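Incomplete set of chains, arranged as in the complex.
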């Protein structure tokens, strides 16, 4: 039976996924970040990739454990490591969605190009009704799905705050959000599902980036 | 001499091909499905990938054996596994074409883009006269080949029924069909040939997706 990423210790699974995504060009340089909520023991914390580490060479001690409720660093195996600069975005996802077990942020050319299909100032981007949408458990004929879109800001905390405000009002239909000029963030109820969600969303964004027209 | 996929037990061959196609981005998430007709023993059945399993991590017990004539599950090595949601499409191919030994369905951005080159409502898409067409044993100067195209429907059984109706009237010139916003399905007289047919068809669809004009 297919061995899922959830069968590995979370830090082991995250390094496997980081190397996989780096090899695809989805985490160039030190870009992108991955996290997994602790499910045994201190469930009020999550593991997240350290800032500035090369995703294609990541090791298990390149992750830190941080609190879900505030910015406490709970466990840091490697002296000097700091949590990813985008930890605050992961944190709000875990706060708002209790079922979220993992959050992955990839960083692709295709996501940047697809984001430009949104109308200027629009808060969402209409996704095309591809069969792939069903991978998000939306079993509808010609599903109408709007992907939340956020402006990229130097202060990541502001982006996290906007995500919190919008998602507290209404959860998106699919567990994903897009930041302009930056990339997509997805979540799921398991590491394996979040891995699939990343693949599905990158598929959809690549499709959108290759179409000549504006999709929204 | 080149070891073909037909020299392996069918479930072993299908997991090898699933991992290969996943690595190319042709089976993102749990998308796509592969099957092989039983040739020793119960030839009235075929092995097909289980629903919802990750194609890049597939194991041999992630396949089920189902009947060709009806929707009986003959053998299911892993409790809880269900056959692919698109088993009905595989089944009609095996019913209509007695020589079909394997059916592969991949799911690519390029196939979705190429399908849009068909005229709205058209039942076929004219393929360009590439040398690659000869890989389908069509030895003609500038071959005129029309690929059958079907609408994507939430009820896969309806798609299967339409395939059955159209193919019973007239078989397509090449063993392949395209579903809008979804992907291509190919078949062949061996696992190895079906593997080639997938590569050839994805080549042709990628060519079509990259051309600026409408090909049909």
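Here the chain labels run A and B in written order, and each chain numbers its own residues starting at 1.
The rule is simple: a contact is a pair of C-beta atoms (placed from the backbone, for glycine too) under 8 Å apart; a residue touches a chain by one contact, two chains touch by 3 or more.
Nothing here was measured: the structure is a model prediction, and the numbers come from that model.
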| item | value |
| --- | --- |
| Number of copies constituting the complete assembly, 2 shown | 4 |
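Criterion: only the chains that are shown with their structure count from here on.
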| item | value |
| --- | --- |
| Computed distance of Cα centres, chain B from chain A, in Å | 32 |
| In the complex, chain B residues that touch chain A | 25, 28-31, 53-54, 57-59, 61-62, 78, 107, 109, 112-113, 152-154, 179, 181-183, 209 |
| Residue ranges of chain A touching chain B (in the complex, touch as defined) | 1-4, 128-132, 135, 139-141, 192, 195-197, 199-200, 202-203, 206-207, 210-211 |
